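With one protein chain removed, the remaining protein chains of the complex are shown where they sit.
Note that the chains are named A, B and C in the order they appear, and that numbering of residues resets to 1 at the start of each chain.
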Amino acid sequence: MFNKVLIANRGEIAVRILRACRELGLETVAVYSEADRQALHVRYADEAYLLGPAPSRESYLRGDKIIEIAKKCGAGAIHPGYGFLAEREDFAEACAEAGIVFIGPKPSAIAAMGDKAVARATVAKSGVPVVPGTEDVGDLSDEELLALAPKIGFPLLIKATAGGGGKGMREVRSLEEMPTLLQSARREAEAAFGDGNVYLEKLIEGARHIEIQILADQHGNVIHLGERECSLQRRHQKLIEESPSPFIGTDEDLRQRMGEVAVRAAQAVEYVNAGTIEFLVDKDKNFYFLEMNTRLQVEHPVTEMVTGIDIVKEQIRIARGRQLSYTQEDVSFKGHAIECRINAEDPFNNFMPSTGRITHSVLPTGPGVRVDTSVYPGFEITPYYDPLIAKLIVWGETRGQAILRMRRALEEYRIVGIRTNIPFHQMMMDSTRFIAGQYDTRFVEERFDIEKAEGGSDEAPQIAAIMATLAAHQQTQRAAHVVRRAERDTSNWKWLGRWERLQR
Amino acid sequence: MFNKVLIANRGEIAVRILRACRELGLETVAVYSEADRQALHVRYADEAYLLGPAPSRESYLRGDKIIEIAKKCGAGAIHPGYGFLAEREDFAEACAEAGIVFIGPKPSAIAAMGDKAVARATVAKSGVPVVPGTEDVGDLSDEELLALAPKIGFPLLIKATAGGGGKGMREVRSLEEMPTLLQSARREAEAAFGDGNVYLEKLIEGARHIEIQILADQHGNVIHLGERECSLQRRHQKLIEESPSPFIGTDEDLRQRMGEVAVRAAQAVEYVNAGTIEFLVDKDKNFYFLEMNTRLQVEHPVTEMVTGIDIVKEQIRIARGRQLSYTQEDVSFKGHAIECRINAEDPFNNFMPSTGRITHSVLPTGPGVRVDTSVYPGFEITPYYDPLIAKLIVWGETRGQAILRMRRALEEYRIVGIRTNIPFHQMMMDSTRFIAGQYDTRFVEERFDIEKAEGGSDEAPQIAAIMATLAAHQQTQRAAHVVRRAERDTSNWKWLGRWERLQR
Amino acid sequence: MKYIATTDEKEIGIEIVDEHHVRIGDRLIAVDFVALSDQPLYSLIVDGKSYEAYIYPEEGGWQVLLMGRLYHVHVEDEREKRLRAAAGSKVAETGEFHLKAPMPGLVVSVPVSEGQSVEKGDVLVILESMKMQNELKSPRAGTVSRIRVKPGDSVEQRQTLLSVV
Partner (left out) sequence: MKYIATTDEKEIGIEIVDEHHVRIGDRLIAVDFVALSDQPLYSLIVDGKSYEAYIYPEEGGWQVLLMGRLYHVHVEDEREKRLRAAAGSKVAETGEFHLKAPMPGLVVSVPVSEGQSVEKGDVLVILESMKMQNELKSPRAGTVSRIRVKPGDSVEQRQTLLSVV
């Protein structure tokens, strides 16, 4: 039985896992790259070891080094979080060989589900419906894929077999554009997962992306914790998740059937620990297995909020060999939860990543609000890792209450020093289609225009004009006092910088 | 029906109420003193009006001015929060006369319960047990009190009839020391409530302070939301509250009886809105009515966490004339919640208040953690108001889980620029008596010594020595580089200040 | 001091009367404007209404992020406006455009070549940062000149990548 856990990750998820360990009375070990010396996971852990330079390949993807550290410091288990090494069977295998518990499924289950093409074939055999696509097992060459594509029919999707999070994914409308897209998908997949292999899948239009959280212990018990609606995406990146799904709504029969199929899919690979079965659901409520994520999901908190179950603690208990704390009958749902992913990117500039030092921040707090974050004032956002800096999660008695609460939380949230997509989320919470629950996976790209979003106030432009004028006036006034005329020809930027320094 | 609410308060409770209004779709109006221009309640409200200079008497206690503002800006209701005008019947009366809804009980109920001596007499008549003391109604002079004291017996308590929060409270061990203590109690009561009247009550030793939250609508429905354990106090100021009470534990019969008596006490004054009945419970589980707080309590969140009921939203619904959203049967309890009051005071220096500018802060976040606060980096803590700057509330499936979670949350909490009592709470969470639930209202003063607290780590003194040495070394090194020798004779303080400025 | 603020192509005349008053048209308005925590984050109370915004300088004006919406405001005082009127033209739309890296990253590809004509919105450079590939587009039509980077290059924030004339 282990009493010390190494967390092989960074960012908000490393902090999330640290908290679970600490609350279970376990000792914690952080690992970090040179860019993360001051990161919260390093600060909060009992022990912390340097992995190497900032790039992931030289740090957070160095499974060998991580296992070596675990052995040296006596950590009996490794939690991989999501991303990085979370779905690498070779890493899970190496942990087992080193006598370290991998907090996750067996290598064989990772392998079976990790190769998305193999996964489809496996679950299909147990009678789970799958989206039509390249069913064949194995690495397909560009030529093979180009030959198969017309049989599946366009539009279709190229997806990374090792993938997740939309990385290495491309939508193809015709055979002509396919070679170029194959190339870029492989390049992105290679960069993200160290594996450029891809497969094809029919694009189901107007589809909703709904997933089922499952938990499975080492004693053969498998339960599901209901669904999460994850259709709100941009460039195949989830942005907003909720539970329950407004599309499933009160259709308890559909919910139950999806849950049962999800449990069956997990059983097909003798799954152990927490996992997620992703489904595409079409307008007629047909649902298709998309893939299984054999790890903790970014969006797990919405399920925690409506079930009261701490998924990460349950993961650790499972890894310690315990029986599940809950039977399927114990699982009940209360209220509604929504998560907004707060990214360091500028929604007004094509969602361009934004880096820099966070100079100030005020978190939304109060009843029904949870923030999972790893940043704080003074922390530097670097270009090396993904742009997720916080998850804002709210709970409400009803979906309407949750939306109102999310609106007030977004309005309270302040981050200075970088740009974030908070305004995007604010517009989404004002959008009539979101409020009505009428959105599919293409909503953001096809129907949403940040320049023409609903809900802006009439008086705001005038208020903005007054504020800009007052700021301009202050700048002029102060500058006139403190800077000699001779220096007047420096740029606005420099001016402001100097003025700010004088203000301190 | 009102659609705009003026919040006649400041600090965390003003922010808490603002949030509830916003989540109900109501417009919000803040009022503020000159010291609070940058306070969060001013920033978050839709409208904000200046009341006057910093001292409460010239600002937050100016009921006349507040009503005038409400009328001018069209606020249909006023929420008083706690403290300030919350339990002033004349203010509630003035609101009614101005045609403004006072979100709280009727003036008659405030009057009946507000004068603590009258309250005791009133509830005693409906068969509610009270602590022996000065039962008589009316203002008693020092001479009368000194004559009555020996009949009640020592030790006894002097309490402010308009009181609450331990202000104007003094413990008396003998008749000799009583005149001096009467004087200081009256002075403090006068300063805090504008009313120097006091009464006497027998001191029940080894008592626990347990209170019942009630909700009552305008249609005669009264329910209770279970108990809060508030025995952990210092100088009669509550510091840690929890629900359920570890003393009541699984004694459902006692819980039910206290709940019923609380409902009866509320009904005795035809109570409407949220209120709290405070009881003293002795070692043999006899319980005595202590007083009724005819307002929202500081510690209401622990009840919200275990019942899932938003008390402030319910207050507003009641004030709008709605029926209670819940019957007594709907109220159920899940898990355990603990609140630590974070005060701007130095636990290592006799809990001396600490003022200054908060230069940095990192909040604890994540699952099961709620922070109700009104401060942020850059905000100035002034000496004008009470030292409560935040409430840290956690929920856990069990009391043990809640304590572990509170430990990790306290450990994560960082506030720089002022001193706080966070270390006190950390020691309390490590104290075996707290963990065992074996504490009464005198525990902190009589059995707890901050210099000899349990749970410190053995290696810590050496780590502290290393850190101080490294800090001293850095200071010397940097100073040597940047400051000329001639300036070397300035004090350490100035040195550090200068060095810090250079670091920016 | 009198200013002309332009936003959404509407001009508003705003006179700063004193520290606590502005005049718009013939309306004298009470304002209370403060910077919060020494940040480019401002609180404005105007006629009792409480607003908060991030205000950033940008080329030729200010960005104001208010209630989740971004406003571009051009502010000039009367003297500046008279000078500009006298010069008889708006700020020229032509001139060289320098594409600068909005963040540090790795150049993935440069799908244009020197001398090539581009339209507004054409992709000039693909830059990888934060594990995402970001398309940097041309803000206007023109001709590509002086490409200073090639695929595989690491670039710093604000480094000039190429120009459009």
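In the analysis below, a contact is a pair of C-beta atoms (placed from the backbone, for glycine too) under 8 Å apart; a residue touches a chain by one contact, two chains touch by 3 or more.
Predicted, not measured: the structure shown is a model, and the values here were computed from it.
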Left-out chain, listing which of the shown chains it touches: A, B
Contact partner of the left-out chain, one of B:A20, B:I248, B:V369 or B:M427: B:M427
Hidden partner chain, touching residue among A:P132, A:G378, A:G437 or A:G456: A:G378
Of B:A147, B:L175 or B:M467, the one touching the omitted chain in the full complex: B:M467
Contact footprint on chain B, counting only the chain that is left out: 167, 184, 187-188, 191-192, 344-345, 348-350, 352-355, 359-360, 383-387, 410-411, 414, 416, 422-423, 426-427, 430, 453, 456-457, 460-474, 476, 492-493, 496, 500, 503-504
Sites on chain A contacted by the missing partner chain, in the whole complex: 30, 37-38, 42-49, 73, 376-379
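The rule is simple: only the chains that are shown with their structure count from here on.
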Chain centre separation in whole Å, for chain C relative to chain B (CA means): 47
Inter-chain centre distance, chain A versus chain B - centres from mean C-alpha coordinates, in Å: 38
Centre-to-centre distance between chain C and chain A (centres being mean Cα positions), rounded to whole Å: 31
Residues of chain A whose C-beta touches two or more other chains: 360, 411, 504
Contacts with 2+ other chains: residues of chain C: 37-39
